[in-house]
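Note that this complex is displayed minus one protein chain, with the remaining chains in position.
Here is subunit A:
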């Protein structure tokens, strides 16, 4: 069976969930060979093996942390040359897409980004994408070279599928470009204790109707009762009520959770672009005419400061 390279997104050895989802998809088209780079790379092997990686290629070097993107491209290219895979899969993070794109140029291949599903096809892997604010679904494939495909979080279930996961050291020689962009300093994002927005199964978002930074406590309380991530509309972010890293929409993050709860969000096209593929959509808004109500499975027309706390209490009661 053909081998498929899977780029591993991890933080100091802790594999992020989208990579595990990628392993599920990779098994549909071949035998997953994982590539883990940087500090903690070898520590990823156990988790990757449990989820189907037959081999884990690892490389550690200071270049991966000290310079932007290119050292990782050099390493992924080395893995590509060593394995001659049938496809290369990369998580659709901002950095993942850049790594994938540069690799594609080097190996003379096309690239498909932000796939939401992946299947084997007669002419290679077929990727499903959701485009134009999720108003269309397309099926695409790479027609030149070895397919390089990036996949969005929540595109497949995480499945246990024990495999050998043999760790092998990957030999990497860095290119002249590798040290071009220096990372002068790095400040880790402060953890909120909540799930990461793009990976969360449930997202609760607040918009203009929340009315102020301090009022986001109401949104956060609901999120915490559900174990959800907190998002915000562009209006709320531009007003300075919530950080940009939480912005859901065309210019922010695109999310596709099992449940999306929009509070005080009218549902402008830019916001819808970022959440319309959510499986179940719920909205709470004072304005019965708000366009968000066109999308919902369940909507409550009412004051969020009355509805949301009542909902939060009821959830806590039901959960006991």
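We take it that contacts are C-beta pairs under 8 Å (C-beta built on N, C-alpha and C of every residue); 3 or more make two chains touch, one makes a residue touch a chain; residues count from 1.
To be clear about the criterion, contacts and distances are computed from a predicted model.
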| item | value |
| --- | --- |
| Omitted chain (choose from "Electron transfer flavoprotein subunit beta", "Molybdopterin synthase subunit MoaD", "3-methyl-2-oxobutanoate dehydrogenase (2-methylpropanoyl-transferring)" or "Glycine cleavage system H protein") - UniProt protein name | "Electron transfer flavoprotein subunit beta" |
| Touching residue (missing chain; options A:200, A:255 or A:282) | A:282 |
| Touching the absent chain when the full complex is considered, from A:26, A:112 or A:200 | A:112 |
| Residue touching the undisplayed chain, where the options are A:81, A:159 or A:297 | A:297 |
| Option from A:95, A:117 or A:224 whose C-beta touches the chain left out | A:95 |
| Residue numbers in subunit A that touch the chain omitted from display | 11, 68-70, 73, 93-95, 97-98, 100-102, 104-106, 109-114, 126, 130, 132-145, 177, 180-189, 196, 198, 202, 226, 244-245, 250-251, 258-259, 269-270, 273, 280-282, 284, 288, 293-303, 306-315, 318-319 |
